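Left out: one protein chain. Kept in place: all the others.
After this line comes subunit A, so read on.
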Amino acid sequence: MDRIENHPILGPRKTKREPVDFTFNGEQWAGLKGEPIAAALLAVGIRTLRRHEESGSPRGLYCAIGHCMECRLNVQGKGTVRACLTPLEAGMCISEGERLPNEITGRRLP
């Protein structure tokens, strides 16, 4: 998906953002420094940010204002963060939120 470079109301982007590299699930991608992780991933076409802990169904950006916790994923060194609120930094190692094993129902993961 393309970034909005020229907004119909806000006009053209005023500040240039520095391109940075990051990894998502081990794959190398490029984004813009300081943009939300979710925006960087959306820009390269990644929409699944997390798997539901219980069912494993794919989840993505939902409210985009830090409200719903749907987009939480793991950033090395920061733990679980919300992709919509966390600014992208150079060299971030990001991995999607994973389905978890469940001792009570006996679900084990491969």
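Going forward, a contact is a pair of C-beta atoms (placed from the backbone, for glycine too) under 8 Å apart; a residue touches a chain by one contact, two chains touch by 3 or more; residues count from 1.
Quick note on the criterion: contacts and distances are computed from a predicted model.
As stated in its UniProt record, the chain not included in the shown complex is "Bacterioferritin-associated ferredoxin", which appears among "Fluoride-specific ion channel FluC", "Heavy metal translocating P-type ATPase", "Bacterioferritin-associated ferredoxin" or "ABC transporter permease".
Touching the chain that is not shown, out of A:R3, A:R47, A:H67 or A:R107: A:H67 (per the contact rule at the top). Remark: the residues of subunit A touching the chain excluded from display are 52, 54-55, 57, 59, 62-63, 66-70, 72, 79.
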